[in-house]
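A protein chain is absent from this complex, but the other protein chains hold their places.
Let's look at subunit A:
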Amino acid sequence: MERAQRRWRKVAYGGMQPGYDDNHTDDTFLQEMVMNANVVKRDMLKVMLDSVSISQYLCIVALVVLVWTHTLNSTITENFLIVLDITLVGSGFFILLLTAKMLSFNLLLSYATKISFFTTGLYVLSPIYHTLTRSISSDSIWALTTFLVILHLFLHNYSGSTIKAPGALENPTLTSNISLNASIVASLLIASRLPSRLLVFAIILFSLQVFLFAPLVTYCLKKYSFRLHLFVSFLLMAMTLTWVYRLHKLLFVVLLGLLVFVNLVCPYWLIRIQEYKFEINGPWDEAKLCFNITD
């Protein structure tokens, strides 16, 4: 008896389907598989412009290291450092107030009290920092500091700010916190090698200001105007390169190479390896919730 064979259906109920084995593979097999659904086409120019924020931060860190070196070589005086601290706080505040549009007297007052408490605490503690690593050899300190700075640069969150910026959605991640702590430890280590307490105080204050607030300031600046952000970045790069050139020729070459690598080679590389992107999605994926879970 030749009965019209029923079509195979993609169902699990009803036992074995008559005429088809359990390992039957239909045309519909893997029909619902979607490949590379979320892949974004990247534009070379856009990637290059985005990578500017990385080189900007590289320059900021290079500037800090420059200040450290000059202080250790005693080419910078205490007074110069303190003036630098005050200008930094002032200009940082100024940029924040202008870009984030949060001018209010109460806020300013609360910031002022917090900063004064913080500075006083630092000043009181500076004798302790001064003698903190006396029993450790200088070589270990240099090695450890270099390692910490590299760690800081590797784990730094270049797209946001560890200090929560006004209006930022994401909370800081574990890696960005590790990065921040690495930079703080590095500055304490450097400070403990300095000859006078006032210098220790000034250098720690300077480093903390930069490591804590520079990402916040640059983040606000970038949100305010991208052109301004680009302008500031190139200005910073030029400044850093000049000063590094004056300090050491080889370091200048290294920094220049690094900047070229970050801004030109890496974007090109990223675009090139995009074609190897292979993403598989299908009905087996865990469904994503379309709302935020508030715990």
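We take it that contacts are C-beta pairs under 8 Å (C-beta built on N, C-alpha and C of every residue); 3 or more make two chains touch, one makes a residue touch a chain; residues count from 1.
Quick note on the criterion: contacts and distances are computed from a predicted model.
*Asks:* What is the protein name, per UniProt, of the chain that does not appear here: "Ubiquitin-related modifier 1 homolog", "Transcription and mRNA export factor ENY2", "DEKNAAC102614" or "phosphatidylinositol N-acetylglucosaminyltransferase"?
*Replies:* The chain we cannot see is recorded in UniProt as "phosphatidylinositol N-acetylglucosaminyltransferase".
*Asks:* Please identify which residue in A:12, A:45, A:250 or A:273 touches the non-displayed chain.
*Replies:* A:12
*Asks:* What does the interface between subunit A and the hidden chain look like in terms of residue numbers?
*Replies:* Counting over the whole complex, subunit A touches the hidden chain at residues 10-16, 21-23, 25, 29-30, 32-33, 279-280, 282-287, 289-291, 293, 295.
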